[in-house]
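Take a look at this one; I'll ask things after.
Shown here is a partial selection of chains from the complex, left in place.
Letters A and B mark the chains in the order given here, with residues in each chain numbered from 1 onward.
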Amino acid sequence: MNSELSAIIESLIFTAEAALSTDRICELLNEFDRNDITYALAGLHTDYQGRGGGFELVEVAGGWQFRTRPAFHSYISRHIKTRTAKFSQSALETLAIVAYRQPVTRVEVEHLRGVDCGGILKSLLEKHLVRILGKKDIPGRPLIYGTSKEFLEIFGLKDLKSLPTLREIQALDAVPQYERQEELQLEPELSFPVEGQLPLE
Amino acid sequence: MQHHHDEHLPLLDGFHEQYSVHLDKFDGPMDLLLHLIKKNELDICDISIAVITRQYLDFIKLMKELNLEVAGDFLVMAATLLQIKSRQLLPLDDHEEDAAEEADPRTELVRRLLEYQQYKEAGMVIGARALLGREVFERTAAEPLLAAAQSVEGPLEVSLFELVDAFRLLLQRIPAESFHDVAPDDPLSIADCINEILSLLQERETVQFDDLTRGEFTRERVIVTFLALLELCRLKLIRIFQGSEHGSIWFVPAVAADPSEV
């Protein structure tokens, strides 16, 4: 590392979403001299080439960018891109209904959500988060759904009893009540003259 | 501000705004107490309750005069301080004198203050760290090679809080009559009890009625458990039997756990 300026330039290129032109760098670092900046950039370029690390600083169309060295591309392609299975709001809602209202039928879930839930229930079944508990003994014998063991595992729950209840979540917003407030007589203690030495800074 | 109170400025003369800013600064009674102790240069382990109590109450009075809402927590602490003070004033009996050392009414308060001080400082240390996205940044540029990389579905990323919150929002949206048991002060719901029974049946083959009411044998609990069992029985999810007259009530799952067998 040549200088503080080199490090600053490096941090800018590192965080940029695309290649950063010399002009843009000079604009961002207007307290520095353009000559110093171009000199630092050239120095960084040489440093990275000499270093032979996993990536280097290259000048591509439009600017400077860190790029991995082609020699290592076969290793980089081993990365498996894991798309974290994000839950859609409707899947989350449906799962919540099954979790909190089980045993529940599809009709009951749909009644609560006001929309068709067949597709979502099917995908929850495929993900093994929801399971079929049995059939309800009413005309049509609809399937009854409940949550699975995997559901407990994913949410790190010991058992269904450990599901936080609605009441507990609502209680987080509740302002505690202090009935004592009215009874507490502070006045007799406050007869001291308040002599300007209040605890204010 | 330091010089202001050194000059003994009259309290409420047009300084409401400045003061209220400082009043907001205290994150509760413990924070205020610590401030008073520091300001009076007292040793936490040997605080003068008389001095601290007076200043604490002055402070609450000021808050009231400024029409600031005094949180209940501050009043609870005021009561605690007054109680400690009154216990200190009570003359000790002869036989109590020996134990006076340990029975210092301040002990519990001092312990809480020391502990609180630790976490307050820990909070400042954590807060002074360089935060990702504020002082420290990761690389955001997309790696072109990764676009071609194999893409697999990773583990589910959803928190328990999000699940409950989704349910809470849903219930806010739908009319109350769609729901029979959401009364917030309903301490025991049949649905919760059904969940509990289903959970137990996932773990073992047979469950006894007594297992469900163990540890919480109240009339309400028994009734709710019984109603839950009846509901499960009606849904044909369990079968109930009784060994003998007045004997234990047992139940077993009536359906296979494996959906493929249904």
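As a convention for this text, contacts are C-beta pairs under 8 Å (C-beta built on N, C-alpha and C of every residue); 3 or more make two chains touch, one makes a residue touch a chain.
For clarity, every value in this text was computed on a predicted model and none was experimentally measured.
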| query | For the full complex in this file, how many of each chain are there? | reply | A x2, B x1
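Just so we're on the same page, only the chains that are shown with their structure count from here on.
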| Approximate Å spacing (C-alpha centroids) for the pair subunit A, subunit B | 24
| message | Give the list of subunit A residues in touch with subunit B in this complex. | response | 11, 14-18, 65-66, 68, 73, 76-77, 79-87, 89, 92-93, 95-97, 99-103, 111-114, 125, 127, 131-137, 143-144, 146, 149, 154-157, 159-161, 163-170, 176-178, 180-181, 184, 186, 189-190, 192, 194-201
| request: Mind listing the subunit B positions that touch subunit A in their complex? | output: 1-2, 4-5, 8-11, 19, 22, 32, 35-36, 39, 53-55, 57-62, 72-73, 75-76, 78-79, 82, 137, 139-141, 143, 145-146, 148-158, 160-171, 174, 178, 182, 184, 191-192, 194-196, 198-200, 202-203, 232, 234-237, 254-255, 257, 259, 262
